[in-house]
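For this view, one protein chain was removed and the others were kept in their places.
After this line comes chain A, so read on.
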Amino acid sequence: MTPFALLTARILGKSRMDLVFAVLVPMSGLIGLTFLLRDVITTGQMNYAQYILPAVVVQAMLFGALTTTDRAASEKASGLSSRMRTLPISPYAPLLARMAYCLIRGVLALTAALLGAYLFGFRLNSGFGYAAAFVLMSLTLTLALSLGADATGSKAGRTEVASQLLLVPQLLLVMLSTGLAPVDAFPSWLQTFVRYQPISQITETLRGFTSGHVTAGNLATSLAWCIGLLVVFGPIAVRLQGRTS
């Protein structure tokens, strides 16, 4: 078994509870938001479960990134990162293992969100190509956010501080987005921010994939955000992993 596979299996073994939460958090978020808001927020022809699913998916990916921060910080704090550097393995194997785990977690969260939404009337009517694009964009976002979170955790090195740093901005970005409500539900002075911030752009694209209507400009913006985050956070995470203590 390769070091990468061993390290991934180790994380999976230690994170069973986290995988349970990967399933339960999007489901409970979906249940709570749907019952709370489906009768008060107008989403036109689209039912509310159909409307909100992308926001629940993005929220689940962001929540996964928070747990990645904790994992990277605890590996550094426990001295595991330093011990790994003394072994005859690639210095990037631990990072790759953590990212593989994040993708597995992301797939679980995505599946749970889709199943939960299906019970509330969500349907993916847009065909295989759009469905594949939906999954691919969700997982690209997961990977990008997880790399950033991993870098934050590796740098912080203190599990207590690490994930709390990211919780408040994540909360603000998700709630002040078109993920939960159309832009006209917000005060007029805030609408420009709400419309153009990354979570809104990505949720609009994901929503487009579920309905089969995606505007080129919106798709380009979302791809730019996902790939941009990947390009920025990837090298930082890799550099931190390769750096000696």
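Definition applied: contacts are C-beta pairs under 8 Å (C-beta built on N, C-alpha and C of every residue); 3 or more make two chains touch, one makes a residue touch a chain; residues count from 1.
The rule is short, and it goes like this: contacts and distances are computed from a predicted model.
Between the names "Protein translocase subunit SecD", "Transport permease protein", "3-oxoacyl-[acyl-carrier-protein] synthase 2" or "PadR family transcriptional regulator", the one given in UniProt for the chain missing from this structure view is "Transport permease protein".
Screening A:11, A:33 or A:52 against the full complex identifies A:33 as the residue touching the chain left out.
The chain that is not drawn here is touched, among residues A:181, A:199, A:214 or A:229, by A:181. Looking at A:119, A:132 or A:190, the residue that reaches the missing chain in the full complex is A:190.
Looking at A:7, A:25 or A:124, the residue that reaches the missing chain in the full complex is A:25. Although one chain is not displayed, chain A still touches it through residues 14, 17-18, 21, 24-25, 28-29, 31-33, 35-37, 39-42, 67, 70-71, 74, 158-161, 164-165, 167-168, 171-172, 175-176, 180-181, 185-187, 190.
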